[in-house]
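Only one protein chain is missing; all other protein chains are in place.
Just so it is clear, A, B and C label the chains in written order, and each chain counts residues from 1 on its own.
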Amino acid sequence: MTESSIQVLYFSWIRETIGSDEEIVALAPTVHTVGDLLAKLCRRGANYQRAFSDPGRVRAAVNQTHVTLDHPVSAGDEVAFFPPVTGG
Amino acid sequence: MTESSIQVLYFSWIRETIGSDEEIVALAPTVHTVGDLLAKLCRRGANYQRAFSDPGRVRAAVNQTHVTLDHPVSAGDEVAFFPPVTGG
Amino acid sequence: MRVVVQADPIDATREYAVVRDRLGGQAGAIVTFSGLMREMGEDGALANMTLEHYPAMTRQELERIAREAQGRWELDEVVVVHRFGTLKPGDEIVVVVTAARHRREAFEAAWFLMDYLKTRAPFWKKETTATGRQRWVDARTTDASAAARWGKTGTRDRPTSANPAGSRRRRGD
Partner (left out) sequence: MRVVVQADPIDATREYAVVRDRLGGQAGAIVTFSGLMREMGEDGALANMTLEHYPAMTRQELERIAREAQGRWELDEVVVVHRFGTLKPGDEIVVVVTAARHRREAFEAAWFLMDYLKTRAPFWKKETTATGRQRWVDARTTDASAAARWGKTGTRDRPTSANPAGSRRRRGD
């Protein structure tokens, strides 16, 4: 992971739909928030679009803390996307 | 215990103040309720009066069921007097 | 339903394990409540505590309370075990176990059982301090109000959704 990239993690059926559990994504100048990152990922292919098609079923964490889509992302962050949790 | 008497039980500090845990009481014609019985017992002596001096701290059961002082008593009943319970 | 009044120490872990093993995947939630003897009384450190009870009444009153809980919630199991006699600090005085499909029913039923038991089960506590003084424990007025919030007994036809936690809100909401 370089200084200008972020690590992205996927869990549960989002992971399965995308077909990957982890990837390094270059931080484009247009990506300021978690929502921007999500939009950028959706341009990667139909599997991403399917995984993120229902925004109501997508949650995110930045550096292991729950956040909303307007949360900022910076180089070196770990960003995770997952469905609403079902533990307990 | 005869047909026209009731069995009276005392618990906790009511038992200790009266100095007895159980006695047979003849059912006088004037005793229709638990409250009537209580009044009759108070005429037996200072220890009974002390035990029952604060009606807010006296509870009763007839035949092992919680009741209020207006509950009727009949020959053959088991009537218990005790302070508010402190189990659990 | 299991209701026990005993002089022997209560084994809360056994009461829980029996319920869990017997239900084997039927219930999704088990709540176990233990009420323990505290080492500090109002007059200082305690040596022990004696629980007097009304033997002819105790068991049937606990059964009434347990049946009342079964009528109010859909429960897979209800266990109430209450001790009497002389206890030492740290001993379990009472153990309640409730099992239900979901956690809300199990939590509400266990809490209800304890609130009811505190105001209805015919037990009286006498504490003995480390210095040998004895004192009957007074009933807490908060116990009466805790029991009152569950409403009247014998209302089995009342829908489960009408119980207290179903409509609770934060103060100021």
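In the analysis below, contacts are C-beta pairs under 8 Å (C-beta built on N, C-alpha and C of every residue); 3 or more make two chains touch, one makes a residue touch a chain.
All values reported here derive from a predicted model rather than from experimental measurement.
In the full complex, the chain left out of view touches A, C. Shown as candidates are C:V3, C:A27, C:L51 or C:V79; the residue that touches the absent chain is C:A27. Residues 9, 11-13, 61, 64-66, 78, 80, 82-88 are the ones on chain A that touch the missing chain. For chain C, the residues in touch with the chain missing from this view are 12-14, 16-17, 20-21, 23-40, 89-90, 92, 101, 103-104, 106-107, 110-111, 114, 146, 149-151, 161-172.
Rule of thumb we're sticking to: only the chains that are shown with their structure count from here on.
Centre-to-centre spacing of chain A and chain B amounts to 73 Å, using the average Cα coordinate of each chain.
One inter-chain figure worth recording: chain B and chain C are separated by 27 Å, centre to centre, where each centre is the mean of the chain's CA atoms. Chain A and chain C have CA centres that are 48 Å apart. Of all residues in chain A, none touches two or more other chains.
Within chain C, not a single residue touches two or more of the remaining chains.
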